[in-house]
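The excerpt is restricted to a subset of chains, each kept in its original location.
Chain IDs A, B and C follow the sequence of writing; residue 1 opens each chain.
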């Protein structure tokens, strides 16, 4: 039984707490959050202890592992303290918004060979995994191209935009990781964005939509199509294209009902609303990988280096938008 | 070049005239219809001669073949005269509404070994043909069941209902033939109908919808689901089900456009409106089979006996509705 | 907190035990099964007590409710004893194979106004529910027809066939209930079956496939297409057809992946394997309805009378196959 402390009781903390509570080999022991109402609500829901101070969890020798779901700007400090306390770590993305800080942190902690798994939950989406597995079996031959469509249903609040680090580090970071998951290393990045003439995005100097084109070391090309809003739900699709064909992963609707009327046929309902609905199975599978990697004393499927690599791509995309040039990475 | 006379310039006559005119090895020479306006309009469209009297066509020694698209109650007479005049015949369904008259007619003409092809155009629908061909190749193993969905977009006029011979002989006749095309001989028929509480159908003692269940000699079961109206267009589908899987033939929409909005996703437009749109390629392929069978001096793919067999099933369905019993045929 | 005893630790007992354990307002207290290994395995999985004798559960005054998932031939006895012990009951289908026994049991217990919910889990399938709700809102106008496709992936063992009560009472019973759920009362039943020439079914005098046609009191017609085997998975679909259009509920595949190659496009994987995969959400929703109806002291959504009515249809279908006649019911 893996004894876990959940750091951060916000939206993603609630998701992880549920995964932990439903996992047969894990137990939620602590919920730590500086906001007392959040900490107590989540702790009581799953019968855990709570604290305003993560130190209570780090100092508890019975705790095997921590899940870090605190605000991004505290990730590095939490990571350092967790590693110092000899806890296994599941860390939410992004590691940080600043590559230099990430590298400095790693330089400090790497001698301890810390166990750090990154929370790129989409790698655990059953459809995306099936695509990768079937590609690996050679079903579509040599891979030539990847296309990711990733659109959020609702834009973030304006207040969040200013601290988000920008679309590429905040939202596209998942897609950058997915590109690496499907294609391996990336060597070139090109990007174009638009604020769609919307004040919130213009003031934040951020994008309401963007397109990123990349070249992989393998020679394959990748396209990411991003939007901060989507009228019909949380649009999460990808296509891997190879010499012998393609594999496409699509969206889910809540039911299989199709309507036929005088004006339309085969009409399905809107797709699943947002990441909780779409990726809850992925969050569970991610947490299961965490438990198993810890238990089997092996590297997790997605590690610190993957978190860093995705941020490198985000920075390259920012540079490409700023300069209008292709940016080489790696 | 096959020289053709079109008998009947109504809706189906216009369809055949177009097929004839577009076929490289056929020529429309005569259009015969007792309604002068109809005959002249169709004839002039394709540069053919016209007459009120089919005898002009029968008596023309240059005519190789006639297409009979006159009202059902004249089919037998036209057939007899065409065979007497030594013309090849493409005869619209049904042969007649009365089995005894059909048998009497055949008894009279069979010594001439007449060439008579029946106009069951759906046998030439590319999707239904592909299903049959793939079944024949063993793709789904031993066939166990067939399901036909066949719904007209609009009910016939009340005036037509009273002379149509009833839904089974007028509309389901195509589906009976399709069942025989896909499964071979039928041995049992069971049927249930409903006038849906509508005056037109009640007064005509006819069905607004019906379900027919049949057993084939092979042991396979077949279901036909019929409706005289369909809000979303001309619903023409079938499923052949076997030990190793199934093959389904669906509907066409005029374009491939799919809409996604806040209330629906993957919405296609309504399906093709009626038989002209859906089965025009089938009518052309049917006519091509006619030309080729005549040219190659062989039996046509669908003959007089098939027209008779479909009518036998229609009569059995009528009897099943009347008696509430399964009716054995053949 | 509703304290529950699970009677029967077989396949369906395991399903219910999982629903109970995951429900926030219910607690699994007893698992009773005459097979010790089954009882202990299931009890220990969820931390419940176990017993070989259901009396331990009936006699436990802390128990609020029992879920009866024992063999069909013990249902009536379990029901009687549960009602005598003043427990709320969730009873698996069918109530019994013998209508006379069912009526006798009800005559005995009805004065206690027992709370008995029937385990027709498909009523709780989100897609079938959505169809019913949208129909109720008038989206497709007056309902004219229902079509149910229901095919099991694998046939039962020959040993089970002989005690199953026959396809109509064992398997189609769910579809009969679904027809009543979507259309209301049924007044006519017609059926045709086939053993597909297979020894197991022939010896059991049972069907490997069947088609049932019914007329509802509303005038709508219903078709059920059943098969005991299905190469591509557990085929569970329905179509409700009305004057303004239709609503179709389809199958689920485990992922959304579609493959495109030189020989095919848009190929999805096989559909979900069997009832655990397809209907697990329905089992959970069913159990939730049970808890809520008990808590709110109201009638459950599906009661004893519904269980009886489905059996009446099964008997009518048997009679129709035996006599070749339409059978009137109700």
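Everything that follows uses one rule, which is that contacts are C-beta pairs under 8 Å (C-beta built on N, C-alpha and C of every residue); 3 or more make two chains touch, one makes a residue touch a chain.
Worth saying up front: this structure is predicted, and the values here are computed from it rather than measured.
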| item | value |
| --- | --- |
| Number of copies constituting the complete assembly, 3 shown | 4 |
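Assume only the chains that are shown with their structure count from here on.
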| item | value |
| --- | --- |
| Central chain (by mean CA position) | C |
| Farthest chain (mean CA position) relative to chain B | A |
| Whole-Å gap between the CA centroids of chain A and chain C | 40 |
| Approximate Å spacing (C-alpha centroids) for the pair chain A, chain B | 58 |
| Per-residue multi-chain contacts in chain C, two or more chains | 140, 244-246 |
| Touching residues (chain side chain C, partner chain B) in the complex | 140-141, 144-145, 147, 188, 190, 192, 194, 196-197, 208-211, 213, 215, 219-221, 223, 225, 227, 229, 231-232, 241-246, 324-326 |
| Residues of chain B defined as touching chain A within the complex | 231-233, 251, 253, 259-271 |
| For the chain C and chain A complex, residues of the former touching the latter | 126-127, 130-131, 134, 139-140, 244-252, 254-262, 269 |
